[in-house]
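Shown here: the complex without one of its protein chains, the others still in place.
Chains: A, B, C, D and E, in written order; residue numbering restarts at 1 for each.
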Amino acid sequence: MGLEIVNDIRKDYVRDLIESGKRADGRGFREYREINVERDVIKRAEGSARVRIGNTDVLVGVKLEPGAPFPDAPGEGVIITNAEFVPLASPEFESGPPDENSVQLARVVDRGIRGSEAIDLAKLCIEEGEKVWMVFIDIHILDNDGNLVDAAALGAIASLLNIRIPNERYGLTGEDTLPMRDRPVAVTTVEIDGNILVDPDFNEENAAASRLTVISNADGTLSGMQKSGSGGLKEEEIAEMVEIGIEKGGEIREKFL
Amino acid sequence: MGLEIVNDIRKDYVRDLIESGKRADGRGFREYREINVERDVIKRAEGSARVRIGNTDVLVGVKLEPGAPFPDAPGEGVIITNAEFVPLASPEFESGPPDENSVQLARVVDRGIRGSEAIDLAKLCIEEGEKVWMVFIDIHILDNDGNLVDAAALGAIASLLNIRIPNERYGLTGEDTLPMRDRPVAVTTVEIDGNILVDPDFNEENAAASRLTVISNADGTLSGMQKSGSGGLKEEEIAEMVEIGIEKGGEIREKFL
Amino acid sequence: MGLEIVNDIRKDYVRDLIESGKRADGRGFREYREINVERDVIKRAEGSARVRIGNTDVLVGVKLEPGAPFPDAPGEGVIITNAEFVPLASPEFESGPPDENSVQLARVVDRGIRGSEAIDLAKLCIEEGEKVWMVFIDIHILDNDGNLVDAAALGAIASLLNIRIPNERYGLTGEDTLPMRDRPVAVTTVEIDGNILVDPDFNEENAAASRLTVISNADGTLSGMQKSGSGGLKEEEIAEMVEIGIEKGGEIREKFL
Amino acid sequence: MKEGKEEIELIKEGKRLDGRGFDELRPIKIEVGVLKRADGSCYFELGDNKVIAAVYGPREMHPRHAQDAKMAVVKFRYNMAPFSVDDRKRPGPDRRSVEISKVSREALDPVIMREYYPKTAIDVYVEILQSDAGTRTVGINAASVALADAGIPMKDLVSSVAVGKIDGEIVLDLNAMEDNHGEADMPVAMVARTNTITLLQMDGRLEKEEFERGLKLAMGACHQIYELQRAALIDRYSESVDV
Amino acid sequence: MKEGKEEIELIKEGKRLDGRGFDELRPIKIEVGVLKRADGSCYFELGDNKVIAAVYGPREMHPRHAQDAKMAVVKFRYNMAPFSVDDRKRPGPDRRSVEISKVSREALDPVIMREYYPKTAIDVYVEILQSDAGTRTVGINAASVALADAGIPMKDLVSSVAVGKIDGEIVLDLNAMEDNHGEADMPVAMVARTNTITLLQMDGRLEKEEFERGLKLAMGACHQIYELQRAALIDRYSESVDV
Partner (left out) sequence: MKEGKEEIELIKEGKRLDGRGFDELRPIKIEVGVLKRADGSCYFELGDNKVIAAVYGPREMHPRHAQDAKMAVVKFRYNMAPFSVDDRKRPGPDRRSVEISKVSREALDPVIMREYYPKTAIDVYVEILQSDAGTRTVGINAASVALADAGIPMKDLVSSVAVGKIDGEIVLDLNAMEDNHGEADMPVAMVARTNTITLLQMDGRLEKEEFERGLKLAMGACHQIYELQRAALIDRYSESVDV
């Protein structure tokens, strides 16, 4: 109960600030926090990246293991994306099976990669119908200060762009790197009292009724979208959010991928 | 607490009525509510039936898929019966894994079909020891106004009597319909203060201490029985219940199967 | 709350006694309760033993079934040790998946058997890389009056020393008994206010801050050790506990194995 | 999902395989108050989709620590019957249904006057009895009507439909064949009276312009569905005909 | 379960394979108060079945919202040890044990004076240590004695046995071989003093007349078992012999 009041006060503070055109950390509405991408941080993984957006800290590791293909796609590799909201990262996270937020995050990241056809899955076939590479994308949240999805998606694509296929480990031969065809980037905006803000921090996320993640590709096409939150959005707000998504996505791609 | 009192009042009402020889909806003690059976309602299923008994509404879908036989019966198909008490159907039902009531219902329906040897399981062998048809009987409760088991058992046998074996779907050849050898029907009675009532509605079920489901076949033999509830039954009460079971089972078989 | 107070009183009682050099049942600090080992009590199991240490009562059953070896040990049998703290055995035990105490117990027993290499796993290979014997050691607690681990470990090794390999059951041929190479014995001591007591009963376990299980072999070597409890131990206390472990382990081995 | 599928021609001579035009909905059938035990219910067909929704509440919220002191908590459970799809679905929630339940709840939240019933729960259950693509949108349509049938105070109904891209064209309301072989799928939910979008997801690949066109197409269709939802409720309550 | 089994002759020269007559029970051994920690306990052997039951309570009921304000809640857990059967049983409840736990509880409910202890729980735990068909009936017999040993006020004991059909004959108390190759199995529990049936299940196929005959056979055997249960309790409490 006490916590709820604190929460309300925090929301009001964020909204009051925004009404006067400001954000708590002094950023502009269309400005990201500082982004930092460190690659190949986990030697046990075939690809990995640690992405920090402000205080948000996400570690993504990608492992490849041989496995059976899906019956309806016998010649293609398999992508399995999983997110763990470990309780280390946030007082809001609890131990236990993935909740709806971590499921949603994993599925949105997964959708962006699939939609863009970034990974050439046909190249991951080892033996048609029998054995293909399973690509496990594991998203491990370390510190949750908001906008996990952009950090996770960036970590996932950054990891994938630098995969060492572990052929020798499994007595196989074949290409050593994973040819990638696109570099999807997720950009999340929120709507607070009619204002559109990119890269919400934890308090802004809580103060916002609606959030939209827009995933765009190198050629400016869209490969995924997800609205969340218990509010509604106007058509023109969505248009603005999509435009920001494509623009900021381009900047991040340019700089970090 | 408040709910418990309402529940007690309802039980007393039912029992007072019965003492004066009546039921809330005007039926006789050996009278079913109106029964309605609609077949082939789900085109994705190989067989299906929606059974309404009064306001009770149960949907049964049967799917066939190739799978491995049990090691101790390498030449026989496999029946898997499952019941979901989805919370849509009753304020008493909760989300989550099957509770003891849904497990019991599925197992009693399953037992009646097995006991009667209604399905010729040997005809469901595709390749001995390797591949047989798995018959999934899924019972989906839509509205629970009592006597789910009779509705579910009737839905199951009605679905089974009209199976299209999906040979082509799995690139197989063979018989297209499932030869059935019997038509078991479940009839449930309750005992309330020494009176035996068939087809209890929800309130009657709650007022009764004991319930007996009797499953009988076309030739009048019995192929399953289950007492439930926290009361006891006298030998002569059981005899009456069995007699009603066989008689009403015959009427239902005649009319709906 | 009431229970906690009773618990405190019981702890104080145990500690007061020990301070005056006594134990509730009159034993010396280095004395076990009466041990009773009954073998081959379960005919469905390939090996079994019921071990009583005072009122503590543990039943161990070992089953052998053919199964696949681990990829990294294609020519070796597999040991799977499991403990069920069924709620029948103690008001402290609850239904549900294994908790940390039952997991620890199973893993410590398992570790002792593995560490001593008591089972010649290479002899359990049926067909390299394909089929080996899986040895399921199931520990079933019947009555918990403390020191479950010593009883369980003794039950496990007593069961293993007398295995009938069920070749005929699976249409196989081969040796009928399992050649064993060692007889590890677990001995648990607790530290209470600087005193070291062997074979703690339930109340002593609760009163103790630290407990050490020492598993030793026929030749006096150690093949497993586990400290538990929220206290600490001094180097010289550990030395004493290890010495007791080896000595008492020898006595138990002599008498019961 | 969209990769590795065989090429199938989904549009022939300007018509889709089931004969529909690009901006045409499948046939819709709505029945209100179809369940006795639920406080509100609705059966909704869209083409071969058969969906039933039930609403219970406002009622006591368990567990208590999950209560909201200021408003009702809406719980939404999307569930597919095992026989609703070609390959039997294992009973119980999976990751897909967890996500759909979440976004569906968030699609309805904006219209439910939750502040009227602090500390309570409003349970919305959607069962997919037969599936033919677009089930989440059908579930939202059904749930919206069931909420009204349960007498839950709402600002307005929510209406929902998907648009997608097949054979390079933006079309309305994909069926399963089109969804499996198409290039993009985009479910949308909307409060018709205010043109407020409450659900928006996109899967596949779209140009920005295609997205904008698709959104408009969906919004138009939501208006159509809204009229049918209203008519079903009026039918039910003016004539008090039991279905 | 009854299909596809090989044909085995179960009756030879009017005797069953283990030498019993049709109406003969397997040997029974009962020990009362065999566990220290439990409030009441009983070890029960029927032929090769070895079963132990423990009772705890009346004690605090968790979770609180499951309490009954007017009477004790009886909880019953039937559990098979992994090594109790030929093929190792995976630990933990399965559908079979969930059903058996339910009907066993309902078999005991009628005799337990639950109204003496409102809001509490009475926990009954049955462990099958070695199984040879009929385990649920042995569990009920053991539980009934364990309840008495725990001092739970009861109207009477409950006694239980199965009857079945093998080689066309109705016989008492099937063993595993007979159960696997028989035509029907019917577990029954009864309050002996009043001849009240509290458990009745049937599996397989029986004529009505066979059913009636089987029920009578079971009822007679329940009386025999009842005497043995009583004797074991009297033994325990009159002589206070520790087992």
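FYI, a contact is a pair of C-beta atoms (placed from the backbone, for glycine too) under 8 Å apart; a residue touches a chain by one contact, two chains touch by 3 or more.
Note that this is a predicted model, so its numbers are computed, not measured.
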item	value
Candidates A:89, A:103 or A:238 - the one touching the absent chain	A:89
Residue touching the undisplayed chain, where the options are A:33, A:140, A:183 or A:253	A:140
Contact with the hidden chain (one of C:36, C:177 or C:221)	C:221
Where the unshown chain meets subunit A, residue by residue	42-45, 48, 55, 57, 59, 61-63, 65, 82, 84, 86-91, 95, 97-98, 136, 138, 140, 142-145, 169, 202
Residues from subunit C at the interface with the omitted partner, ascending	1, 4, 72-73, 75-76, 98, 100-101, 103-104, 106-107, 111, 114-117, 121-122, 209, 212, 217, 220-235, 238-239, 242, 246
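Convention: only the chains that are shown with their structure count from here on.
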item	value
Farthest-lying chain, centroid of Cα atoms versus that of subunit E	A
Centrality ranking, top chain (CA atoms only)	B
Pair sharing more residue contacts (C-beta pairs) when B-E is set against B-D	B-E
Cα-centroid distance, subunit B relative to subunit D, in whole angstrom	32
Geometric centre distance via CA averages, subunit C-subunit A, whole Å	48
Sequence positions of subunit C contacting 2 or more other chains	none
Chain-level touch network, classified as line, ring, star, complete or other	line
Chains that touch, pairwise	A-D, B-D, B-E, C-E
